[in-house]
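After this line comes chain A, so read on.
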Amino acid sequence: MTKTAVSTTINGDAAEFLCETGETLLDVLRDRLDLTGSKEGCGTGDCGACSVMLDGRLVCSCLVLGVEAQGRAVETIEGMAEGETLHPLQQKFLEHAALQCGVCTPGFLVAAKALLEVNDDPSESQVRYWLAGNLCRCTGYDKIVRAVLDTAKDMRSARA
Partner candidate 1 sequence: MIKTKFKLVGTRPLRPDGVDKVTGRARFGADISAPGMLHALILRSPHAHARIKSIDTSRAEKLPGVKAVVTRDDFKLPEREDLVDICRNVMAREKALYDGHAVAAVAAVSKTVAREALKRIQVEYQVLPHVTDVDAAMKPRAPILHKGMRTIGAEPAAKKDSNVAQIHTFGHGDVVKGFAKADIIIERSFKTEATHQGYIEPHACLATYGADDRADLWCCTQGHYMVRNACAGLLGMEVSHLRVTASEIGGGFGGKTTVFIEPVALALSRKAGKPVKLVMSRDEVFRASGPTSSSSTDVKIGITKKGKITAAQAILRYQGGAFPGSPVQFGAMTGFAPYDLENVHTVGYDVVANRPKQAAYRAPGAPLAAFAIESVIDELAHKIGMDPLEFRLKNAAREGTKSSYGPTFGPIGLEATLKESKKHPHHLAPLGPNQGRGVACGFWFNFGGQTSVSLNIGEDGTVSVVEGNPDIGGSRASMCLMAAEELGVPYEKVRTVIADTASLGYNEVTDGSRVTFAVGMATIKAARQAIAIMCERAAKIWDIPAEAVVWEDGCAKPAGSNAGNFKPMTLAEIAGSAGSTGGPISGHSEATADGAGVSFATHMVDVEVDPDTGKVTVLRYTVFQDAGKAIHPAYVEGQFQGGAAQGVGWAINEEYIYGEDGRLQNPGFLDYRIPVASDLPMIDTVILEIPNPGHPYGVRGVGETSIVPPLAAIANAVSEAAGVRLTHLPMSPPRVLKAMMENGKGAA
Partner candidate 2 sequence: MVKVVLWGSLKKAAGGQTEVEVEAKNVREVLDRLKETYPKLSADIDRGVSVSIDGVIFRDAWFAPIKPESEVYLLPRLAGG
């Protein structure tokens, strides 16, 4: 199987990899780059566990081909905390017990961060609809939604 060389940026660092043309970005991240924080819950774009940012846009990495990352910037859950310091969303997810098994958590965090970047004062239903592409089977979403709303509030008051 011939492979294609791809140069891209992942979490701010230049990265290069070889992949088959049919391989998804999710496969590349997980199997070739050892970035297993993004999860595969379905492989069909229905669960959001594989959520990453591609050039600042929230995407399901299972629906993107690895070769499409050429020359673009990918951000994954592994890049969310700055060194030892958790992103406020990560911290709030812990404080609100917004995870049970935690397999959906990376996807939710990436998606929620994308929301707060475009809307720092979302209503409960805006949060719910934004996150409707991320499935969580454990929590019933209650604590996830609260964690996101609470983060937004804190981030607003930090800015004010």
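For anyone wondering why these and not others, all candidates are chains of the complex that A comes from, given by their letters.
What we mean here is this: a residue touches a chain if its C-beta (ideal position, glycine included) is under 8 Å from a C-beta of that chain, and two chains touch if they have at least 3 such contacts; residues count from 1.
These numbers come from a predicted model, not from an experiment.
S.K.: My understanding is that every option belongs to the complex but just one is in contact with chain A. Which one, out of 1 or 2?
M.R.: 1
S.K.: Mind pulling up the chain A residues that touch candidate 1 in the complex?
M.R.: Counting only chain A, the residues touching candidate 1 are 1, 20, 22, 30-31, 35-44, 46-47, 49, 76-78, 80-81, 86, 90, 93-97, 99-106, 109, 124-125, 127-129, 131-146.
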